[in-house]
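Take this structure, written in structure tokens, and hold onto it; I'll ask about it next.
All protein chains of the complex are present and in place, except for one that has been dropped.
Labels A, B and C are assigned to the chains in the order they are written; within every chain, residues are numbered from 1.
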Amino acid sequence: MHEECGIFGIYSKERASVAVSTYYALCALQHRGQESCGIVVNDRGVLKCKKELGLVNDIFDNEALNKLGDGKMAVGHVRYAVGDGATSHSIQFMTSQNSPPMAFQNTQPMVVRHIKGPMAIAHNGGLVNASALRDEYELKGGIFHSTGDSEVISYAITEQRVNAVSIENAVELAMPRLSGAYSLLVMSAKKLIAARDPNGFRPLCLGELPNSAGYVVASESCALDSICAEFIRDIEPGEIVVISEKGIESIRTHCTKKGELCVFEFVYFARPDSIIEGVSVQHSRNTAGRILAREHPVEADIVIGVPDSGLDSAIGFSLESGIPYGIGFVKNRYIGRTFIQPSQGMREDSVKIKLNPIKETIKGKRVIMIDDSIVRGTTCARIVRLLREVGAKEVHVRISSPPFLNPCYFGADVNSRDGLIACQLTTDEIRARIGADTLGYLSLDGISKVAKGGRCDFCMGCFTGKYPVEVPDEKPTNKFDMRFSEV
Amino acid sequence: MHEECGIFGIYSKERASVAVSTYYALCALQHRGQESCGIVVNDRGVLKCKKELGLVNDIFDNEALNKLGDGKMAVGHVRYAVGDGATSHSIQFMTSQNSPPMAFQNTQPMVVRHIKGPMAIAHNGGLVNASALRDEYELKGGIFHSTGDSEVISYAITEQRVNAVSIENAVELAMPRLSGAYSLLVMSAKKLIAARDPNGFRPLCLGELPNSAGYVVASESCALDSICAEFIRDIEPGEIVVISEKGIESIRTHCTKKGELCVFEFVYFARPDSIIEGVSVQHSRNTAGRILAREHPVEADIVIGVPDSGLDSAIGFSLESGIPYGIGFVKNRYIGRTFIQPSQGMREDSVKIKLNPIKETIKGKRVIMIDDSIVRGTTCARIVRLLREVGAKEVHVRISSPPFLNPCYFGADVNSRDGLIACQLTTDEIRARIGADTLGYLSLDGISKVAKGGRCDFCMGCFTGKYPVEVPDEKPTNKFDMRFSEV
Amino acid sequence: MHEECGIFGIYSKERASVAVSTYYALCALQHRGQESCGIVVNDRGVLKCKKELGLVNDIFDNEALNKLGDGKMAVGHVRYAVGDGATSHSIQFMTSQNSPPMAFQNTQPMVVRHIKGPMAIAHNGGLVNASALRDEYELKGGIFHSTGDSEVISYAITEQRVNAVSIENAVELAMPRLSGAYSLLVMSAKKLIAARDPNGFRPLCLGELPNSAGYVVASESCALDSICAEFIRDIEPGEIVVISEKGIESIRTHCTKKGELCVFEFVYFARPDSIIEGVSVQHSRNTAGRILAREHPVEADIVIGVPDSGLDSAIGFSLESGIPYGIGFVKNRYIGRTFIQPSQGMREDSVKIKLNPIKETIKGKRVIMIDDSIVRGTTCARIVRLLREVGAKEVHVRISSPPFLNPCYFGADVNSRDGLIACQLTTDEIRARIGADTLGYLSLDGISKVAKGGRCDFCMGCFTGKYPVEVPDEKPTNKFDMRFSEV
Partner (left out) sequence: MHEECGIFGIYSKERASVAVSTYYALCALQHRGQESCGIVVNDRGVLKCKKELGLVNDIFDNEALNKLGDGKMAVGHVRYAVGDGATSHSIQFMTSQNSPPMAFQNTQPMVVRHIKGPMAIAHNGGLVNASALRDEYELKGGIFHSTGDSEVISYAITEQRVNAVSIENAVELAMPRLSGAYSLLVMSAKKLIAARDPNGFRPLCLGELPNSAGYVVASESCALDSICAEFIRDIEPGEIVVISEKGIESIRTHCTKKGELCVFEFVYFARPDSIIEGVSVQHSRNTAGRILAREHPVEADIVIGVPDSGLDSAIGFSLESGIPYGIGFVKNRYIGRTFIQPSQGMREDSVKIKLNPIKETIKGKRVIMIDDSIVRGTTCARIVRLLREVGAKEVHVRISSPPFLNPCYFGADVNSRDGLIACQLTTDEIRARIGADTLGYLSLDGISKVAKGGRCDFCMGCFTGKYPVEVPDEKPTNKFDMRFSEV
């Protein structure tokens, strides 16, 4: 499972090396998307953009940052290419990398020119009505270069902008048209605008630069830490924050509810050192592990976590159960996006190459293994087998979230029920399939408590099938490529 | 002076290696644009695109052509980035190459997705109402990713396509909205459509593949030669040619006149082995040289041409005058787009690095030097000095076109009268400035006869200031970047 | 501190995809060197080589591995460029990357052609007499292309090879000339030879491919795991292992002692899942933590480790002391070799970008922080400060090795006493300098017990100044570049 994106924006009161700060912040957000990255610097109204497929650390070197130059504002984006992989697209772009056909066109920030001024847009989320809006704009004569939501959002804003009194007013007027999840940054010639959908599905927070030098907005607070900015607060569900020469202003027209943050941000997506809606991500994982220990106790010799997101839950489980915590795997940190998968016929095993169990620690032990989720079940089965191969006496799998039963429409790349093992097998059948001695999932009640004390409610649609907004019957990934009937 | 573009399209009755054929054809058209190139292959309705900054031979290797794969149709494009160099743009894209800020975004073919099906567009020319159309589309909510005319043309076609009975009908309905020069290729899921503006400013011709395997359309006939296709005919000014399963059809609604081809195609832009509107380009240059010899005779020992476009005129001059032809320069063929210009303080001389006079041939001689045009005069002055440095006794400059007095609005990169030496000095003053003993331009009467026997008239607006279509007062290159007044 | 290299060799009885296996094995050894990597495949006597600056996963894609093709043998190498950084070299190679001037020339494996057949050499270690040997060979007319030890070793072998009865005999005869550390692989047209210096400073182990398909040799057993090879045994100090059509043979002429393995392999260099000389690396680190807890107990609320090598020791400390283990930092996994360091004037902090403390876990706590070593002290001081900034009440630093007091001559990049904080300050002064409340190093006695039960003794020269072989007075890094007196 993958998160779609991470976003960052900076507004400095004086001209400064905003590209470099954005570079560090994007490095800190890289876990939210590793396929492409981009930075747009705004220097006195001129928007300079560089975006590419690849990691922040690979794409932006000194020369690239120098070319982007200084300015008062910048926005940056990291992306995981959800849904771009589909080869059914009617248009495919061939890049030198071995990437999905629309990967390059869908890189963000999107930069558009318009009679009212240029605009850069970066967002994280997923619209449920993107396809319907696209149809509507195309029937009015609009043309699309990408398959991503950001071009749809651009049209929605531009549509209003022609008549709106200001760019922030255009955003405000456009928001009711957009249904679903979006944490959004819009940079115009003179303003940096941040907005969060009324449900607040994805996180977005506001910080201040040292010495009151300006403001930053980021998907997660860990990006603020990386540039020594101070966390001010989360942006509220539905809120529009406008940063300009006049300082910070808020538009709260669409702030109608408490919000339903994606609970998977705590389970998996966010970095443990981030604090979201008042709750430490690491602490929420410790809590998940503690609740798991109470819900599914078992006698064992050691508790281990599947790196990286299982580690904190494993420590929680260990603390609650009194069973010692151990490091059970070495994760290979040098294997990246372009890693060559072993072919069918080879004896090599891609799971083992990435995640080697430590024999000394496992051998002869009754092992409790904590992971964050089971999607298709194949990786989990492989990991259990690796533990048995190095001599685990028993393997007890504990999952720090409930069974995954429904697609996500709000920015995670689970498009349909196909392939979700929990849709097809009972828990005991899954246990047998993955080869565990016992298997326990965190309960729905349990997951609802992991971020207790936080300021918002949660979207748990992937577990319950109940979504905070109306969703289409079938997730319409590439419908728009199938529908044309050319004459 | 630079031409903007070259275009090529192929329709094969059977699935074939159309990408490879397009590669060869674009190599043959490379002289029309060296900044970027692109190929879009259409395989059963799926459009696969690759476009990049660089030469065809560098961008497309075996791997790239394999990725594009086979299909029944393809369009290709080579481009010289007219006007992209302006640094006043409000949006700038940083590429790894040292290119103009919009160069990558403006690469062609442009590929757009639309509810009525995907579409690839490649064109050569220049619209005089691009800016006005852009304003209009933006005020309707349209957004632009590029600064080029092709996105404007895309909007014009899409605007009609929503209601048109077919893609070719959309092109037909869009043409009256487009004012200026365009030789255009539109590839939809099932059709290849070629169109030429009613004035026929830029060339476009139709050919047939060997063994009646299909059809091709190209800016110049030399591209047909490169793939052994047979020349059928020029596409008429205003004509729309539709190639599909049904074969070739013509729409002649807009064929209202004989056409006014840019005369500079004969003087400079086109390759000598091309035949345009029934006239051999090489022959027209020979003719220009012959007329020059009659209009501006002079006693001399040798006639030399400035490579490459001056060579054929020099031979014509030699044949007419009886003065021996010689090769006066070695042109360095290995210096490309990325050549490092000598800095001010250095003793090296960029003209000499590119064009070394051959002392043995020049020394002690009275030399007639033929060039195609004088724009700013600096290069010409430098060349004359080089000839004197190696011992030319006299240097008589003959120009195979009349003085350049007016901007071109139709696809050549002369934007204004600023810098045109002929706007500021008399011919004798120019002669003095470039250091020649005598200077003679081809007369207006002369230039009108170089392609005698051709099927069309000529646009000679750059010489006369009289243009076949109404032109704006001032060429509005980047107006659209200046006009916004953001709130 | 950095290790110099990792090596891997494979001998398959049948022609197989040995390049791909080497790729996976090098990925598993990547922690031993991240600057360059190389693979040489031997297909029926033809040696095909690819080596580059960069990570294995970046340099070797499908195309590269296909070009290397199949074969029966391969050797691979990963390298950290020890000493190449010196800008005093008299020869410097400019690569497109921002690398030390000799980095490319020093990539391994080194491939040389010779009248007795081609040869590929890969090694890990450091010779103490490299400079003397180099002088000797140059005075005989030899020429050097690199500054690395591998070219010296090549000369030493070639010198013998001219008269030796076999390649293994040449290696055997050359070994007495080489003083210092070397774990060595030599691949000739028909044989794969592995050798380890008589002190066995660096690890080297032998494994068997699944289904008895052949043999492999690797720096660490984790590389064997990655390709599902079975660990057979460590290669003995002084042993030469010859793998050929005849199977495996051993030459033990130089096996004169038990060996003195670099103890830092356990402390820091090796991967926790490797087993060296019979001891699990992870277990040795747990043990170090346990001993530390006994040697330097302190009351505290939490034990945290500095990732990655401090984690296992922290768990050992926690288990021994009963103080809970916690995850105190998030290490950014996406920051690589080319990371842009914040400039002096910037507010960003490179330590914090790489290693963010988790406020929730640290705040208000008395923290025990375990790290593997203190070299210059600056990073440690910075980390302690970060902990205090997020609210640590007390910070107790525990180091899982004794104070670093002497240079290493055997493959780690500590060239001199300059900059070693322990050479200049007392432990209490260091404590004050790094800002810790207490500071405790593992004792010499303690370090000698971390791998108790192992089959060898240890080199602890960096702590004691007593080395198993005679070392030069001053480490002569680049002497050879300074000594020439040209006429």
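To be clear about the criterion, a residue touches a chain if its C-beta (ideal position, glycine included) is under 8 Å from a C-beta of that chain, and two chains touch if they have at least 3 such contacts.
Here the structure is a predicted model, which means the values were calculated and not measured.
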Check the whole complex and report which displayed chains the hidden chain contacts. B, C
In the full complex, which of C:90, C:341 or C:426 touches the chain missing from this view? C:90
Among listed residues B:45, B:69 or B:272, the absent chain is touched only by B:272
Interface with the undisplayed chain - residues on chain B: 17, 20-21, 23-24, 27-28, 30-31, 34, 55-58, 60-62, 65, 98, 209-210, 222, 225-228, 271-273, 275, 280, 282-283, 308, 311-312, 315, 319, 324-327, 329-330, 332-336, 338-340, 342, 346-349, 352-353, 356-361
So that we can see where the missing chain sits, which residues of chain C does it touch? 45-50, 64, 67-68, 89-96, 101, 111-118, 134-135, 137-145, 147, 151, 154-155, 158-159, 162, 165-167, 188-190, 480-481, 483-487
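Just so we're on the same page, only the chains that are shown with their structure count from here on.
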Return the chain label for which the distance between chain Cα mean and whole-protein Cα mean is smallest. A
Rounded to the nearest whole Å, what is the centre-to-centre distance of chain A and chain C, using the mean of the C-alpha atoms as each centre? 36
Using the touch definition from the top, which residues of chain B touch two or more other chains? none
